[in-house]
Structures are given as structure tokens and as C-alpha cells.
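Then we have chain A:
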Amino acid sequence: MQQVVIANRLTDGVVVFLGRNRCWVESLDDCPPTEQTDEASALLALGVKAEEEQEIVGPDLIEVASHQGTLVPVKMREAMRARGPSTRTDLGKQAGN
Partner candidate 1 sequence: MPLLKNEAIIKELYTRVEGEDTLPDRGAVLVDLARWQADRSALIARGSEIGVRLTSAEAPEAIADDLSQLSLVALEFPAFTDGRAYSYARLLRERYGFQGEVRAVGDVLLEQLHFMHRSGFDCFEFSSDQPEEDWIIAQADMKVWYQPTGDKRPTATQLRRR
Partner candidate 2 sequence: MYEYDEFDADFVNQRALQFGRQVESRLSGKLSEDQFRPIRLMNGLYLQLHAYMLRVNVPYGCLNSAQMRKLAHIARVYDKDYGHLTTRQNMQFNWIKLSDMPEILLELASVEMHGIQSSGNCIRNITADEYAGVAAEEIEDPRVYCELLRQWSSLHPEFSFLPRKFKIAVTGSEKDRAVVKAHDIGLRLHRNENGEEGFEVFVGGGLGRTPFIGKSIRAFLPTEHVLSYCEAILRVYNQLGRRDNKYKARIKILVHEMGSEAFSELVEKEWAEIKQGALALPQAEIERVREFFAPPAYEALPEEDPDFEAQRKAEPGFALWARQQLAAHKRAGYAIVNVSCSPVGKPPGDISSAQMEGFADLADTYNFGEMRVTHNQNLVLTDVRKRDLFDLWKKLVALGLATANHGLIGDTICCPGLDYCALATARSIPLAEKISERFADPERQAEIGEIYLNMSGCINACGHHHVGNIGIVGVDKKNTELYQLMLGGSAEEDASLGKILGPGFDEDGIVDAVETVINIYIDMREPNEKFIETYRRLGPEPFKDRLYGAPA
């Protein structure tokens, strides 16, 4: 199972992922998932710490899968967060705004 940490950025609420170099990034593409459970827990712990440091809110481990060469969250809800509203494809990450 491949996992990443998802959260909302505190200041603007934008959905972010814990990506390379332990930075919070806005796109799942910049976010190599982990298959190791202990690494996943370590990542989540970083998320919890980042919440305590007022960087993000609500860190959560989510499952992702590769779909046509890109990573997509498995759960509908998280897929929605990674993409933007399905009824307004002109908005959100899918539209790059």
C-alpha cells in the first residue's frame, strides 16, 4: 500500500502533501509515496509536529495508487481534495488555480 500525508495549510486552507525534502507541496506529483508502515508513521509524526508549529491543520495518512502514470488518492474524498470540485473543473488544483 502506498501512502502520503495530506493536510490543509493553516493560513489559507489549501490542500498540501508532505513531499520531497519534507516540504509541504500543493501537488501530489511532487510527493513520492511510501510503502513502509514505519516510514508512514514517521511522516505522519512530522505532520503532527507541523500542526503544532502552526504550519498545517489535520494531517492524515491516505492511500494513493498510480493511475495512468500519475498518483491518485484511492478514496473518493481525498481524490476530490487532490483535484478540485468535479462540478467545477475550472477551479482548484485540476485547473492550477
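On the choice of candidates, all candidates are chains of the complex that A comes from, given by their letters.
One rule holds in what follows: contacts are C-beta pairs under 8 Å (C-beta built on N, C-alpha and C of every residue); 3 or more make two chains touch, one makes a residue touch a chain; residues count from 1.
All values reported here derive from a predicted model rather than from experimental measurement.
Enquirer: Pick from 1 or 2: which one touches chain A in this complex?
Expert: The candidate that touches chain A in this complex is 2.
Enquirer: How about chain A: which of its residues touch candidate 2 in the complex?
Expert: Of all residues in chain A, those touching candidate 2 are 8, 10-15, 51-54, 57-58, 74-77, 80-81, 84-88, 91-92, 97.
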